[in-house]
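Just below is one structure, and these are the notes that go with it.
Complex shown without one protein chain; remaining protein chains in place.
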Amino acid sequence: MAPFTFPVRIYYEDTDSGGVVYYANYLKFMERARTEWLRSIGFEQDALIEELGVIFAVRSVTIDYNAPARFNDQLEVVTTLLKQGRASLHLLQEIHRKGEETVLCAGTAKIASLHAESFRPTPMPETLFQVIKNLS
Amino acid sequence: MAPFTFPVRIYYEDTDSGGVVYYANYLKFMERARTEWLRSIGFEQDALIEELGVIFAVRSVTIDYNAPARFNDQLEVVTTLLKQGRASLHLLQEIHRKGEETVLCAGTAKIASLHAESFRPTPMPETLFQVIKNLS
Amino acid sequence: MAPFTFPVRIYYEDTDSGGVVYYANYLKFMERARTEWLRSIGFEQDALIEELGVIFAVRSVTIDYNAPARFNDQLEVVTTLLKQGRASLHLLQEIHRKGEETVLCAGTAKIASLHAESFRPTPMPETLFQVIKNLS
Partner (left out) sequence: MAPFTFPVRIYYEDTDSGGVVYYANYLKFMERARTEWLRSIGFEQDALIEELGVIFAVRSVTIDYNAPARFNDQLEVVTTLLKQGRASLHLLQEIHRKGEETVLCAGTAKIASLHAESFRPTPMPETLFQVIKNLS
């Protein structure tokens, strides 16, 4: 798939007294970007849960912090699909300042498709699977 | 009731790039203290929801910020009951550094007792009402 | 001044296990909206601190929670100036779902202009004072 780019503005809530973005908050930005990527291809997660009985859960994350973001920075989260399974997605998510190439932090996330009641792994809806498969 | 005192340590997550505790986070500390106050008088909120069908919701908050807390501070949240209704509680919550008298911030919270399904106001369980009423 | 409207999308990070937006997080949305309001009239807060030596701090907040927002909601924060002083601003900030009139929560915030080093009250920069005064 073509990378999906999502903008994130840094507010005071995102920073810590070290003067930089608090390290856990990049995971929030990554999750926002995944939500907006799904929305951009036609899938709302509340509808996925209520109508199709599927919820996505994060199985694992790796993240490398290369350089800090700061208050008021305008960032972009660039999301790329690394691998698609029937019940899983593996994504690369890189964050940089808008207009700059330096990757401030780079994360990967393995996402599992779960049955919304039992929380057991279940294939994602076929329509969603096909839409993602056919992303160019 | 005698004031209920709950300790809060300030970690990086609580601070912002202004070098102080982010203003919204004091509401987290106030909520932790309310949870621990209820626990201290014998009521767990998950049991209240599941067994008694009652959930507490915040109706309104006022908060005055007098002086900032900082990374690594050891704070105390002192909670006092201002008024008890059948389906409501009005609490004063003051935050100071341990061993110091200066009130860093002072908040009030109006809490409503709601039916856990309908979210309509409902009297709190009689046992809880009586326990709170008899606090000296 | 004309009300300033700022959009906020609700992500998982904003919600709690009650199924609604966690009560402290509305203060984050209010702060984002204030930051964007200042930006919209030409003032970046990092420049205010570094170039003009002024930082804004919240002195007090009141907030009434009328109805809950939920995951995936598209909200708007509508900010109105209630009163302008030489070293203070008093703002009303109302939050509703986009396209709906019901106010989910309504807050007020008193903001003080402080010297960025001493943290003592100081008049806001004259240019900023005039720009706000002349907002129609």
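Lettered A, B and C in written order, each chain numbered from 1.
Quick note on the criterion: contacts are C-beta pairs under 8 Å (C-beta built on N, C-alpha and C of every residue); 3 or more make two chains touch, one makes a residue touch a chain.
Nothing here was measured: the structure is a model prediction, and the numbers come from that model.
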Residue among A:Met1, A:Leu27 or A:Val78 touching the omitted chain: A:Leu27
Absent chain, residues of chain B that touch it: 9, 11-13, 28, 31-32, 35, 44-46, 70-72
Footprint left on chain C by the chain that the document does not show: 12-13, 15-20, 22, 24, 70-71
Absent chain, residues of chain A that touch it: 18, 23-25, 27-28, 31, 55, 57-65, 68, 119
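Keep this in mind: only the chains that are shown with their structure count from here on.
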Intercentroid distance (Cα basis), chain C paired with chain A, Å: 27
Between chain C and chain B, distance of the C-alpha-averaged centres to the nearest whole Å: 24
Centre distance in Å when chain A and chain B are each reduced to the mean of their C-alpha atoms: 34
Residues of chain B touching at least two other chains: 18, 24
